[in-house]
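Working notes, beginning with the structure itself.
For this depiction, one protein chain was excluded, whereas all remaining protein chains were kept in their positions.
The first chain written gets the first letter, and so on, giving A and B; residue counts start at 1 in each chain.
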Amino acid sequence: MIQHARVICTSFLVAALGLSAAAIAQKPFADVGKQPPITILIGSTPWYPAFEKVVGIYEQQTGNKIKLDVVPFGGILEKARNAVRSGQSPYDLMTLDTQWTIEFYDGGFLSPLKEIDAAFELPKEVLSYGDSGYWNAQKRWRTADGGKLMAYTVLGNVQLLYYRGDVLKQAGIAPPKTWDDVLAACAKLNEPPKMYGFVARGEKGNGIRYDWQSVMLAERASVAKDPAAGDYTVTINSPQAKAALDLYIDLLKRCGPPNYGSLGQGDVIQLLATGKAAMGDVVTAAFASFEDPNKSAVVGKLDTVALPRGRSGANGAVIGNWNAGIPKNASDPQKKAALSFLRWFVTYDAQHAFAENGGIPNRSDVFTSDLAKQPRFRWMPAYLETQKFAQQELGYAEGAQVEQVLGLRLNQALIGEMSSAKALNTAAREIEDIFRKSGRKTGTLPPLPE
Amino acid sequence: MNTSATALSLPRSATTTPATAVGGGWIGTTLLALAVAAVLGPFAWILTASFKYQIAIYSGEWPFTPTLSNYAEVLFGRRSDFVGNVVNSLIVASASTALVLVVGTLAAYSLQRFRWPVWVSAGFLGWTLVFHMIPVMTLIGPWYVAFRELGLYDTRIALILTHVTINLPMTVWLMRAFFRELPPEIEEAALVDGCRPLEAFRRVTLPLVIPGLIASGILAFIFSWNEFPVALSLTSRDLATVPVAIARFAQQYEIQHSQMAAASIVSTIPAVILMALGQRFIVRGLTLGAVK
Partner (left out) sequence: MRENSSLTLVLNRTFRHWSLLPAVALFVALTIYPVANLFRMSVSTIEFAQAGEAWTFTPLRNLALLRADEVVPAAVRNTLIFVVAAVAIEMVLGLALAIIVAGAARGKGLIRTVMILPILVPPVAIGSIWKLLYNYDFGIFNQTLAALHLPPVNWLGSTSLALWSVVIVDVWHWVPFVFLILFAAVEALPVDVLEAARVDGATRWQLLRRVMLPLLRPAIVVALLFRTILAFKVFDEVFLLTSGGPGTSTELVTLHLYKVFFDQNQLGYGSLLSLALIAAIVAFLLVGRQAVRLARP
């Protein structure tokens, strides 16, 4: 009965997809042979439609079936955990946010891709995204150095600096190269409540943590000294980190709306889409919606550059990618089928089709293809530039706890509940405590003068 | 209280409800108008949002050019299973409501009328209340494992059973309160007249708590209708319910307010109709029995 319902629904899905993909009946991008049907766990995200289209092409070309279990963003982790923790996994492939992958790698819940097929190799054009698909079990760290390939990026997101080309040009301002440029530009452009100079997330939690860390990296500051080598000495209360925090507070307070302390990604996108903000720090994946006249009043007006340099001269950006991995408790034929799809998905043609339909490709050669010349892909150069310096952050088992500490203390500094020095000292003490409790080699810098 | 059983069990005429004596007056009318406006305000906002493009919602545009595209996308979009989601929700919510009403009302009546030892009655009532306090997120893991072992993962049965369990505490406590309001003499009189216990319960007591049954039913229906975490964990895409589908509009980087609003409106209509039907079913079924 249940089986029956599933079959009906799957074939319905296929029929619906087949319709749109009918025009692209052609030789497969990669020869994957006949494979059993698989189920993919995937979240409801702005790039999901692009992924769905590409899956449709795969089904069309290969005749293999894929069922997409698309769940709300807030439900993916729960479903993925349930799937791997008992019995046989209902999913054969799971797309996971980079922050969550550590838990799944470290817990041994995913099959290393080479154990499914020893011959599997990622093409060299596939971007590494800070080695987020590799896991070195000895070091408990994501690195290709001695690590096994557990998953790879289906969508790599980084923040870009979006700016209104028309507004900056009119004011005679060049696209900012440093955060001080941003500050200077916003001093000229800021005209509240008609126009805010620059917007970024100040919201407690992941929002401020993620956006601020780009500035932190640009000031050459860090959270812990050298986690890759096992040194978890907390360095978040360094003078460089304080400079980064003061700069960030300055940016948000001087250039943003009065509710800077509660501004989330949705608010930032809303301010840019309505034309109320001249510049903003937003994910690449949002670009497509700014070009959609149903969602944006600034179609064709937003341009992007890589996130600016700090006073230290360095660039900084944090990677927020989605990785696809295969659960250890899926059956062997299913695992092979899932890997076959992955092999197909990283081909140039598949990535090209993914990008054309609104996804962010993971291959460098797509970024330099004919697509990059089209106006709607004008974000591509900035994205590729960002890949040179973008990093993974909080890549340890305690990452979620550290995020909660930073997310709160940074926000408190922003809204003036604490000085920046006190916020960072407090965070350093709390993070050191977290590392100590989990048995890391840790310590902290001398406190900043408060 | 020395009222006769027959006087109370007679159906009341609509005009002589007790509260007519207390409510009313211009203060009451003003307050009521304010309350209805306060309820309808945000609801009207949702309704207009469902006819707007996202950008018009973002900028708070007024007046605006209406569009039906959100409804088209929600109902007929290639990626949308929303009609199926509504059907799932209707099945799960009605089945779990019917079950919880039967099971819960029987239990409430039993606890109120029969002399159970204290450890049974207090134990059961306390257990349901404490269970109701547990944050649902901590229950999901074990339920997932259990239903998977039983082969009931991704079935409506699993969802119906869990929803009955989640709603049982409130139903039992509520119905118990309504049974408590009834003087025991009514039923005793019926028993003296030769009614069997079950008959007395069905024909004399139940018709007197119809308002309670309706309120409990509406609440159980709504809580099942809007239950998110369990529905998410125990089903996959084919059996997803309305709140899971609506949560899909709250995406990682952007919330699709326009479609979310349209989906909220679309899902409200069958729910309201079904609740009205259910209510009529309860009233008909019980009053017919009572008149005999």
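The definition used in the following text is that contacts are C-beta pairs under 8 Å (C-beta built on N, C-alpha and C of every residue); 3 or more make two chains touch, one makes a residue touch a chain.
In this text, all values refer to a predicted model and were calculated from it rather than measured experimentally.
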With the missing chain put back, one of A:172, A:193 or A:449 would touch it. Which one? A:193
Would you indicate which residue among A:136, A:240 or A:262 is in contact with the undisplayed chain? A:262
Among the options A:49, A:165 or A:205, the absent chain makes contact with A:205
Using the document's contact rule, name the residues of chain B that touch the chain not shown here. 1, 3, 7-8, 12, 15-25, 28-29, 31-32, 35-36, 38-40, 42-43, 45-46, 49, 57-60, 102-104, 106-107, 109-111, 114, 116, 120, 124, 127-135, 137-139, 141-143, 146, 161-162, 164-165, 168-170, 172-174, 176-178, 180-181, 196-199, 201, 208-212, 214-215, 218-219, 222, 225-226, 228, 242-243, 246-247, 249-250, 255, 257, 260-261, 263-264, 267-268, 271-272, 276
Hidden partner interface residues of chain A, rising order: 72, 77-78, 81, 84-85, 103, 106-109, 193, 202-205, 257-264, 266-267, 270-271, 274, 276, 328-329, 400-401, 403-404, 408, 411-412, 414-415, 417, 430, 433
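The rule is simple: only the chains that are shown with their structure count from here on.
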Residue set of chain A touching chain B in the complex reads 2, 5-6, 9, 16, 20, 39, 43-46, 49, 52, 67-75, 78-79, 81-82, 85-87, 90, 265-266, 269-270, 273-274, 283, 285-286, 289, 293-297
Footprint of chain A on chain B - complex, ascending: 53-55, 58-59, 69, 78-79, 140-141, 144-145, 148-149, 153-155, 229, 232-233, 236-238, 240, 244, 247-255
